[in-house]
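The complex is shown incomplete by one protein chain, all other protein chains being positioned as in the whole.
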Amino acid sequence: MNYAWNWDVLVQSPYLGWLGQGIAMTLAVSVAAWVIALSLGTLIGIVHSGASGAMRLVTGAYINLFRNVPLLLQMFLWFFVVPELLPKAAGTWLKRELPHPEVVTAIVALGLFTASRVAVQVAAGIAAVPRGQSMAARASGLSTIQAYRFVLLPQAFRIVIPPMTSEFLTIFKNSSIALTIGVYELTAQTQQIQSFTYQGFEAFTAATVVYMTIALMVTTLMTVIERKVSIPGRIARG
Amino acid sequence: MIRIEGLSKSYGDVPVLRNCSLDVARGEVVVICGPSGSGKSTFVKCINGIEPVQAGRIAIDGENLPSKPAAAARVRARVGMVFQHFELYPHLTVLENVCLAQIHVLKRSRDEAQEKARSLLRRVGLADKEASYPAQLSGGQQQRIAIVRALAMDPVAMLFDEPTSALDPEMIGEVLAVMLELAREGMTMVVVTHEMGFAKAAADRVVFMDQGEIVEVAETARFFAEPASERARLFLSRILTH
Amino acid sequence: MIRIEGLSKSYGDVPVLRNCSLDVARGEVVVICGPSGSGKSTFVKCINGIEPVQAGRIAIDGENLPSKPAAAARVRARVGMVFQHFELYPHLTVLENVCLAQIHVLKRSRDEAQEKARSLLRRVGLADKEASYPAQLSGGQQQRIAIVRALAMDPVAMLFDEPTSALDPEMIGEVLAVMLELAREGMTMVVVTHEMGFAKAAADRVVFMDQGEIVEVAETARFFAEPASERARLFLSRILTH
Amino acid sequence: MSGFDISVILDALPFLAKGLGLSLGLTAIAMIGGLALGLVIAVVRLSRFRVLALLAALYVNGFRAVPLILVIFWFYFLVPLLLGRPVGALCSVLIAFVMFEGAYYSEIIRAGLKSVRPGQWQAAQASGMTYLQAVRLVVLPQALRKMAPLMVTQGVVLFQDTSLVYVVSLHDFMTSASIVANTQNRIVELYVFAALVYLALCTAGSTLAQRLSSDRQCAH
Partner (left out) sequence: QATDAVIDRIKAKKSISIGYREASIPFSYIDAQGKPTGYSTDLCIKVAATVKTALGLPDLEIKWVPVNLQNRIPLVANGTVDISCESAVNTIGRQAQVDFSSPFFISSTRLLVKSKFGIAELADLKGKSIALPINSVPERLIKSLVERDKLNIRIVPVRDNSEGFLALSTDRVDAFSTDDILLFGLRSKAPSPADYEVVGQPLSYDSYGFLVQKNSTVFLSLVNATLARLARDGELAKVYGTWFEPLGVPLSAPLATTFQIIGIPE
């Protein structure tokens, strides 16, 4: 119909630069959030799998709370509501002194959100290690921490690689939601290019290609890791 | 050596062990048999405290099994345990499997642990497998490694839970041979098994369990010749006729 | 009855069966034995076409096993198969398990199928279990139901792949009894098993396999008295001594 | 932050309820459509037809690589361009959701089908069933029980994702809340309220999923 295709916009200045900045921001936000998600999520997952009583209640509450509110809303709440609930000085610092508050907020919100999902996967991974393994570890006198460190976690880690791959992919995709609090990541830059040039489809195409490339690279990377750590003699899971 | 008094345990409201008592002397070999679900596995797991008990007392080598987990671990390390499905650590090599608890529980140096491991592996004829991973070995080989792993801790007694029932028939022999040798050397052993051939050859006494109770404890020869209880007789007839 | 000629099969480049040939006459009982991994399971699976083969011909009751999946399914329904792990359908009751293929493959009416199922269940002494789910039954009961499920299809022959090796020792007897009765009634049977007692009692011939080859086919008495091949001798000595 | 004003929410309740209705309806349709599509894709992927299986794999991995928001954009803007005639926002979003969820559900179903032991396939085959009969009568009923919790979990994610339809100006619950927030200039009240509603509904869903998965564990 009446759409004037013009692929040149993608390589023109400043749009090419915007795309580049968008990709860089997407990568930076995602990777930083992944660091939070992985460390916090693993910790919560381990505690959740082993603990009972109050600790398990706390980790369970964390998982439920963060999984059951849309990320879009969480970003907003972290950005606008949380500073108002803090003591005035801290709130003001968050709002006015913190460099790049929107980026930091996005990373924290995305990290905490994804941590709840990682925790679920880690707990499931530990549960998937056959029960006999922890019995064998305890039978030989290993303490609970030693059993986790030397026996359960190394096996759970291998079990958890495939679901972690998809969580890692999801974090890239979810970083697009940071645009709602003003982070100029890839999707936001795409929209900006569209609103400047009205060549929306070209920009969408570029973004789609970039996301697919990221996905391909992440999948390849994780496959390599999976192969590296696979246990000799075991048939890799198809 | 091992003294168990009035052991009772239930999962929820289902009683699994009812008031079980048993004394095992130093160097004695005791075989436990009985129908499936009679509580044999639970019983041996309680002996070294992997399963918590609701009532009763267990003493190993004169030392009461403490109820605190950390203290129990120390006692537990003195009793070796071999499981039906071997439970070797699949992500570690054979040598690492045998050394892990030596290093982290007994605090042996790596060299010392490895030396111990190698000498035991040689004894069971698996010296050349130390760098293999469990999944690269046959079932019989895996079970022999599991026995080595337990022996490396210098246990005062060994517990076996159906060590051959997950094995292919041709591999049962090689594992039983290792167990027989251990028995001859005077190791204190409690063995849950259906291999009546092993029981006849190595056991001093046979314990027959049914529905969570120790129904009968008898000298091996007596047990096979004329079991005292009706239930044991029925069990033996079923298991020996085919 | 069953004629197998020059069967060869490999997974990838690993050959699993090499040029295997075997004739089974109507009413004959053949036992297949051999070390683990020798290809016994693969061989019986090929017989009724569950596993595709790379070379060779299989004829059941004079009819060649077609290579097209749909046509093969028709022939397959005429051969009953019983697996090591029973493979009852866990989501269906005993009665539904036995009726499923009757209704959907043989297109019998529900009433007809249930009548057939009930009469066979009565024969193996499990008439009262028709409404139970597999998980509520013991291993021996499950395996007898699996046999009934195969028999309900009015098979011209039955294949068994280690039907007792996943059973607790006390339950092996009840399954072997059912199989013995079948053999006496003249059912054509091919049985992979390590139960040499069953072989001696019921088999007309024994097939010994090793490394994907049929090493020896002999009359039962001859096979146990003086196996022709060294490998069979070694195997028998390992399996019979403990 | 000047005083939390509940009355704004009460006044807007009918409007918000309509939005919630759309979100739930969209979730339901996308789940049903996604499941049907996912089932087809999963069965194709596990079948013997190499080329079809490869195409199905491409489809799944393609959709799983891009953010849903981009998929919605594509369907909304590009489909009319390709068809040469406009399609409604709701229609295009439904197509986008079903295609997108189909990719995710197919992975869940595929894992479920694969988790059924090979012996069950063989037993079904051995009794003369065809591939499709084996899937329908033996494997799928077992797989469905295993998959139920994951499907509900995915449904919860999907319900949260319906908030993205704001990009095509449909009034789902989230969008309705932000419209009220904008017209009344009462953004904090409405977003906190929205978060609580999501939390309640999704927790109910997650609890159901947990119940399903623990039921399954008891059954064996």
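To keep things simple, chains are lettered A, B, C and D as they appear, and every chain counts its residues starting from 1.
The working rule: a residue touches a chain if its C-beta (ideal position, glycine included) is under 8 Å from a C-beta of that chain, and two chains touch if they have at least 3 such contacts.
Remember, predicted model here, so these are calculated numbers, not experimental data.
Among the displayed chains, contact with the absent chain in the complete complex occurs for A, D. Of the listed residues A:Ile23, A:Ile181 or A:Ile231, the one in contact with the hidden chain in the full complex is A:Ile181.
Checked against the full complex, the candidates D:Phe63, D:Tyr76, D:Tyr105 or D:Phe173 give a single residue touching the omitted chain, namely D:Tyr76. In the complete complex, the residue from D:Leu37, D:Leu164 or D:Ala181 that touches the missing chain is D:Ala181.
Across the interface with the omitted chain, chain A contributes residues 1-4, 80, 83-84, 92, 95-96, 101-102, 179-182, 184, 188, 191-192, 194-198, 200-201.
The chain not displayed touches chain D at residues 1-3, 15, 18, 76-77, 80-81, 85-87, 89, 166-171, 175, 178-179, 181-185, 187-188.
Keep this in mind: only the chains that are shown with their structure count from here on.
Chain B and chain C have CA centres that are 35 Å apart. Chain geometry summary: the mean Cα position of chain B and that of chain D are 50 Å apart.
Pairwise, the chains that make contact are A-B, A-D, B-C, C-D. Remark: chain A residues 130, 132-133, 135-136, 138-144, 146, 150-151, 154-155, 158, 231-234 touch chain B in the complex. Interface of chain B with chain A (complex): residues 45, 48, 50, 69-70, 73-74, 76-77, 79-81, 83, 85, 87-91, 100-101, 104-106, 132-137, 149-150, 153. Chain D contributes residues 117, 119-120, 122-131, 133, 137-138, 141-142, 145, 219-220 to its touches with chain C in the complex.
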